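Reading through the structure tokens given below for one structure.
Removed: one protein chain of the complex. Kept in place: all other protein chains.
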Amino acid sequence: MKRYWLVVLVMAVTCVVTSCGDYSEVEDLAVVVGMSMDETSNHHLRVTCDIMRSSESGSDNTSANQNQDMLVTGEGLSMASALENIQKKLDKRIYLSHNTLVVLSDRVISDRFASMLDELERNRELRLNQMVVVVRGDADQIWTISNRSETPLAITIRQAIQNWEACTDAFRAEQFRMLRDWNAPYGVAHLPWLDPQAANWVAGLVFVDPRGGIAWWSICPPRDNGALWLLGDTRNLVQKIVFQDPYRGKEGQICIRWGHTHTTFGFRYHKNKLYVTVNWWGNGYIEAMSPGHVADRTTFKVLEDQAGRDIQRDIHQCIMRMRSADVNLWRMSLYRTAPQLFRILERKDPSWWKKCDVSYVIHPHIVHSGLSTRSPG
Amino acid sequence: MRKEQISRYQLILLLIWLTMGTGVLVIPSVITEFTVTDAWMAVPSLFVGGLLSAGIARVHVKKFPNLRVTGALLATAGSAIGNVLIIWYVSVVFVVGTVVAREFTLFVTMVSLPYTSETAVAVIGCASVAYIAYVGIESFARANEFIVPLAAVVLPLLILLPLTLCDVHQFYPVFSSGWLPVWKASIVSMFVYGLEFSLAIQLVPNLRSPEKLPNDIVIAASISTVLILIVVLLTVGVFGYTVRYLQYPVLELIRVVRIGRFIERLDTIYGIAVLMTIISKLAVIHLAMCTGIQDLCKTRDYRWAVLPTGTAMFVGGLYFYRNVAQMAYFIEHVGPSYLLFTVVGVPLLGLTLQRVRFHLKRRARKGG
Amino acid sequence: MVKRPTWGPILVWLLSVCFVVIAYLALMFQWWPDFQPLYPLELVFGTATEWLFGL
Partner (left out) sequence: MSMTATEKLDDVVTAVLGGKAVLFQDGLGTAFIWDVESWPGRQVERAENEPTLQGPQEAFVENRVLNIALVRKRLRSPDLRILDFTIGERTRTTVSLVYVEGITKPRLVQEVCSRLSKVCIDGVVDMNVVREWIADAPRTIFPTIEETERPERVVSGLLQGRIAIIVDGTPMCMVLPATFAQFITSPEDYYMHYTLALPLRLLRHIMFWSSVLLPAVYVSLLTYNQDLIPTPLVQKISSQRAGIPFPTVFEALFMMFAFEALREAGTRLPRAVGQSVSIVGTLVIGEAAVRAGIVSAGMIIIVAATGIASFTAPALGMVQATRLLQFVFVLCAGVFGLYGVAILGIVLIVHLASIRSFGVPYLAPVGPTLLTDWKDALVRAPWWDMGRRPQEYEPMDRKRARGRR
């Protein structure tokens, strides 16, 4: 028994002596909630950290509207060395576990996207559910947005993007989703494109092809939803349509709220030629309509036809833009549906997707809804 | 000394923890090394391995309903060669234990305490495992039962939450490159984790109904196969090919869950659950080793061996596998044939020796 | 009273303590850092695995 107690004692002493390496008080941490990455002219990486400021000194906090952010910038050859330089400027330890937003500039995207992702992935403290977004120009101008809320700026921006997530999965921008697309054999990653000058900061999407193509797609609902239609699975998007009233012969305006839409691609290989069919399917209801129209069967038919034509036009434009920007969204979907055909095509002509025939099957369905108003849209 | 006995339910729980402990960490990354989209097809191999173990267990309990592996080796191969075989068996269990101990320190270090020395982590692990082994299998099995209701609450949560992030497209195309990668991917789970079930044979004297051991192994194998299958499906569905770049895919799976503003950062719950299962696994391995040594030294109790061998196991883990790569190499490239030889080959050797001795004796009797 | 064979436990204790001390000191002071104690196992069973399963 004595021997066991002795051993236990020795173990306890060793524990106390050799551990505590990870002990750090919460007030000694500089909690980073957002980061932005820029590339300087001499190919260094400039990292700006949005550090949450703790309201120090003064227990009763009278100035509620004070800025909660502290921005610290550091440069280095890689993210790690830049963070090291930031650490030198701070008296607290940099703590990345709470980071929610990573803003990349377009130069980072075009020059060192893969290595950047690698570094983000390797960092033990960073979580894969942080959002990765892109800004055209300098990334750190994102921090110039005036923050009216009490939460730190990075979290405010994150919430703005999350509002978009409700509309379409394309804006679900967590890092692991992007990596899932990026690491897949023929995948294309997409990231939200932020514009600090825009109304709600979200300008569109950026597509990055691992082979080097980058496409900037602006998204401006309710006029042009083409990019979103092409990506599919939207919810509650509004579309504005101009149509010809069958009874009065006049132009009418209408706003359709598409409850849920769905896009799939069909591939058919026939006589050495690939035919792609874009199937669009959506359920919507009329949210607003210019006055004086009779909402009967004929009108709905006309409305659905017009909506279908508009949607087809938007999607077609989008595909053309995609082709001109050298971003191939179809490679992965063809690989998934027909791997054999894909291999044959890739061997024969890697630019098959620029030449293939595209046909459209659009199924807009407008629900007769008693809730639709008759006020002008 | 009172005989310690465990019920069938307790045994099944122990066996499930035995595979899940490190299997849930290692199997997904081993399988996805070879194939990602078809990873789920490689998981049932664990069940096949379990069947293999169950078959061996069946033979064992038919012939020796009251003996453990080491006892049976002694009975079949005679005292001299039997002792050699026992030494081999104990050394294999020891090496398996070092791997698991190394995984324990590695897991804690990577997940929670990166700046704490691995020695300190090993010391607390060793202390807890030694305590469990010292207390004995019966109390430990009861403690497992006590944890089950808790696990029943947490486990569905851990499974359901990542389900919302899952993407079915990640499983297409099916059979992207044929059967060969699937076969290669299933070897480790079949011959390393499936054969680990045979450690239960070492517990035969402690079973209330040893004749049901093969059935219990099959039940435990099927449950753990289903659990691992769920895990593999989830990891691949959430991460796709990124799985290959992650050290612990399952952990990252829980780390990315974020629902609403507050349901996130659940990875520590998961980490603690894994920690508990690894400790359970280590405790079973340690008990098997200690009882083997007990048979070797022919003492009435095994408890004297708990502390020295436990310490040796943890230090051995640190000493044998300096880094993750060495350990992964050992598990993937040495493990399958090593365990296959030990679990199937050594008992066969024992049986052959028994036959030979039997014939020799008969001939001697006839001749004399 | 059963006569207890005492050499076994003593041997096990001695072996373990020796192993722990040597291995730990070797770890701490990096004696022979490229020495791999499991090399024979890796050689034999690594080859066996490759031969059996094509891994």
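We just call them A, B and C in the order they show up, numbering each chain from 1.
We take it that a residue touches a chain if its C-beta (ideal position, glycine included) is under 8 Å from a C-beta of that chain, and two chains touch if they have at least 3 such contacts.
Note that the structure is predicted; figures quoted are calculated from it, not measured.
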Exercise. What chains on display are touched by the one that is not shown?
Worked result: A, B
Problem set entry | Residue touching the undisplayed chain, where the options are B:Ala75, B:Ile230, B:Met276 or B:Ala328 | B:Met276
Seminar exercise, completed: Which of B:Thr76, B:Thr116, B:Ser189 or B:Gln294 touches the missing chain? It is B:Thr116
For this session: Based on the whole complex, identify which of B:Lys63, B:His169, B:Arg265 or B:Arg303 touches the chain you can't see.
Result: B:Arg265
Exercise. Hey, which chain B residues sit against the chain that's not shown?
Worked result: 7, 9-10, 108, 111-113, 116, 120-121, 124-125, 127-128, 131-132, 135-136, 139-149, 261-262, 265, 268, 271-272, 275-276, 279
Problem set entry | Contacts of chain A with the absent chain, listed as residue ranges | 15-16, 19-20, 22-27, 29, 31, 33, 52-57, 68, 95, 97-98, 100, 125, 127, 151, 155
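Note that only the chains that are shown with their structure count from here on.
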Problem set entry | Distance from chain C to chain A - Cα centre to Cα centre, in angstrom | 53
Exercise. Between chain B and chain C, what's the gap in Å when you average each chain's C-alpha atoms?
Worked result: 20
Seminar exercise, completed: Going by residue number, chain A touches two or more other chains at none
Exercise. Listing for chain C: what residues touch at least two other chains?
Worked result: none
Exercise. Within the complex, which stretch of chain B touches chain A?
Worked result: 110, 112-117, 119-120, 123-124, 126-127, 165, 167, 169-170, 172-173, 176, 238-242, 244-245, 252, 255-258, 264, 307
Problem set entry | Touching residues (chain side chain B, partner chain C) in the complex | 95, 184, 187, 191, 293, 296-300, 304-305, 308-309, 311-312, 315-316, 318-320, 326, 329-330, 332-338, 340-341
Problem set entry | Interfacial residue positions of chain A with respect to chain B in the complex | 4, 7-8, 11, 14-15, 18-22, 121, 124, 127-129, 174, 176-177, 179-181, 183-185, 335-339
